[in-house]
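Right, I'll just put the structure down here and ask away after.
One chain of protein is taken out of this complex; the other chains stay put.
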Amino acid sequence: MKRIPLTVWLTLEVFAATWASSSFAEDNVLNMTQGVTQISEEVYHLHMLIFYICCAIALVVFGAMFYSIYKHRKSKGAVAAHFHESTKVEIVWTVIPIIILIAMAIPATKTLLAMEDTSQSDLTVKITGSQWKWHYSYFEQDIEFFSLLATTQNQIDGIEAKGAHYLLEVDNPLVLPINRKIRFLLTSDDVIHSWWVPDFAVKKDTIPGFINEAWTKIDKPGVYRGQCAELCGRAHGFMPIVVHAMAEDEYDAWLEGKKAELALAKQQAVDALSSELSMEELMQIGETIYVERCAVCHQANGEGIPGAFPAIKGSKIATGDIDVHIDTIVNGRAGTAMQAFANQLTEQEIAAVITYQRNGFENNTGDVVQASDINSFNTPSQGSKEGQ
Amino acid sequence: MESRDPKQGSQESLNDQDNLGKKANRKLTLKLVAATIAMFGFGFALVPIYDIMCDALGINGKTSSVAVEQPIALEPDTSRSIRVEFIAHPNPHMSWDFSPKVASMDVHPGEVIQTAYLAFNRAERTIIGQAVPSVSPGLGASYFNKVECFCFNKQPLEGQSHAEMPLIFYIERDIPESIHTLTLSYTLYDITDTVAKPDATAQVQMVTQSNQLQGATP
Partner (left out) sequence: MKTSTPQNEKSSPVADADLSRANSSIALDHEEHHAPKGLARWVFSTNHKDIGTLYLWFSFIMFLTGGAMAMIIRAELFQPGLQLVEPHFFNQMTTVHGLIMVFGAVMPAFTGLANWMIPMMIGAPDMALPRMNNLSFWILPFAFAILIASLFTEGGGPDFGWTFYAPLSTTYGPDSTALFVFSVHIMGISSIMGAINVIVTIVNMRAPGMTWFKMPMFVWTWLITAFLLIAVMPVLAGAVTMVLTDKYFGTSFFDAAGGGDPVMFQHIFWFFGHPEVYIMILPSFGIISAIIPAFSGKKLFGYHSMVYATCSIALLSFLVWAHHMFTTGMPVFAELFFMYCTMLIAVPTGVKVFNWVATMWRGAMTFETPMLFAIAFIVLFTIGGFSGLMLAIVPADFQYHDTYFVVAHFHYVLVSGAVFSIMAAAYYWLPKWTGHMYDQRLSLWHFWCSIISVNVLFFPMHFLGLAGMPRRIPDYAIQFADVNQIVSIGGFAFGLSQLIFLWLVIKCIRGGEKVGAKPWQRAEGLEWTVPSPAPHHTFSTPPKVD
């Protein structure tokens, strides 16, 4: 019988895993990352410890088994013994595993308690997950922004070559200082998402209506990438997390710059309220917004997914009462997956995308919607998700 | 395998055996069906059990949904300070601006604090809001007592109107030393469509300093 390939295979697997983990200790192509925080390092070492213990147990148990398969074969003349019980032995191999488990539980408990360190943090960031992006709000800093996947649809569809950070790049990364204790407050606007950055060993579910907390203290500057880790609908795989960690003085400078940038954007949005754009300009802006924000559900061709996401093409809303159309986009539709875009887009952007929807996809209503129309519909100016 | 000549005796006893057997089966079957139904009920019972466990163990961050009595002669513990952060999270479908009056404050356990959340209904129509509280860390929730909270009520607010929604609370003195920071978050939902008519008592109260702190409970 061909037992040998089985033995060889198993041995190879155990060695491969051990080899892979040791020689790729720094490389996270095959193994967990050591990360850039004290906690992430502790977690990595805990992971390796448990793994090695499992390998050792496997070697002993499978070793005994394969030895037996080799030695106690009928074809080689083995004659079966008759023993079939031994209380002593049973006790031994019940007690020894318990001891091994206790040995594992001690460092595991230690690391877990360290992760629950509740000493004062230096900075708090509120993270809100929603379909399918993250929102970051710096507590008491008046800085908040959305962070969306930056990889283009063309790359996903294979029309363009994929970039180095394919599916792991965003338009607005979360920027954090190193060497400061950072507290994250996490919640969600719709379904359960999960914020995960492997290099920090932080993974926490974001639950609608509830606030969760997590913390980290980053030791090394750099760019760290993570992904949503809880199935949240069709674009679950397309809402990455990117964190830029930088030295404290750089971070302070960034804060000032970002505040200025946001203030400028706010001002521009306000200025846009009084400007009138041409149909071409609105259609151009509208198309960009549509591709970035709407196509994920309503599809690039505006035909939606029947039964799941309504079509824009020929839709009663896109060809009917303009106020209903505006309301749908500004306030969303509670109880459905249609989000409220009031806080995500400026009045001008909303006006543009509405104009695009009403005239594109062969809807051809000829309607032109301006930022002032949206404003007079009682939408807030951008960034008014106040109170962090 | 034994075989018996059927003609020799006890056809009757075989039938009896058969019946007894069927009876035994039926009895056990009924017991198991009862157990099944009981477990189905248990599944639903898990709902209140969950609430009770969370309350008792102070987990999941849900604060009590009833007001506590204003404590009389409660001495604040001035030896320690807890940072309380206030978060306002309006559901995006909600056309209200919603923010805490104060973003954070340092309080002593045992100290009765009065603050508020500010709301502005941007829409034209009256909207009824419901604020759902959540506290982090979850364990801190059981030490966080609210004497008065807008979160107990459905809050109607007319179009284009402001409101200041009161919150009076204190943190119990015996809150564990390990808790330094409490975050209180309110998520605000639009419940206009799910409420037939607002309670007479659920009117937004304009808070003034004087008529609080007298143990007024809704």
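For reference, chains read A and B in written order, and residue numbers begin at 1 within each chain.
Note that in this section a contact is a pair of C-beta atoms (placed from the backbone, for glycine too) under 8 Å apart; a residue touches a chain by one contact, two chains touch by 3 or more.
Quantities reported herein were computed from a predicted structural model and do not represent experimental measurements.
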Looking at the full complex, which residue from B:74, B:105, B:118 or B:132 touches the chain that isn't shown here?
B:132
Among A:125, A:218 or A:232, contact with the omitted chain is made only by A:232
Touch assignment to the omitted chain, from A:157, A:256 or A:280, lands on A:157
By the contact criterion defined above, which parts of chain B meet the unshown chain? Give residue numbers in ascending order.
1-6, 11, 14, 17-18, 20-22, 24-25, 28-29, 32-33, 35-37, 39-40, 42-44, 46-47, 50, 57-62, 65, 91, 130, 132, 136-139, 187, 189, 191, 194
Can you name the residues of chain A that touch the chain not displayed here?
1-3, 5-6, 9-10, 13, 17, 20, 28-33, 39, 42-43, 46-47, 50-51, 54, 57-58, 61-62, 64-65, 68-69, 72-75, 78-86, 89-90, 93-94, 97-98, 101, 104-105, 108-109, 111-113, 115-116, 131, 155-158, 162, 164-168, 190-192, 194, 196, 198, 201-205, 207-210, 212-213, 226-238, 305-308, 335-337
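Going forward, only the chains that are shown with their structure count from here on.
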Round to the nearest whole Å and give the separation of the Cα centres of chain A and chain B.
28
Parts of chain B lying in touch with chain A, wherever the complex brings them together:
60-61, 83, 85-95, 97-100, 103-104, 117, 122-124, 132, 134-137, 160, 178-181, 183, 185, 187, 190, 193
Taking the touch rule as given, give the residues of chain A at its contact with chain B in the complex, in rising order.
118-121, 124, 126, 128, 130, 139-140, 183, 185, 187, 189, 208-213, 331-334, 339-340, 342-343, 378-380, 384-388
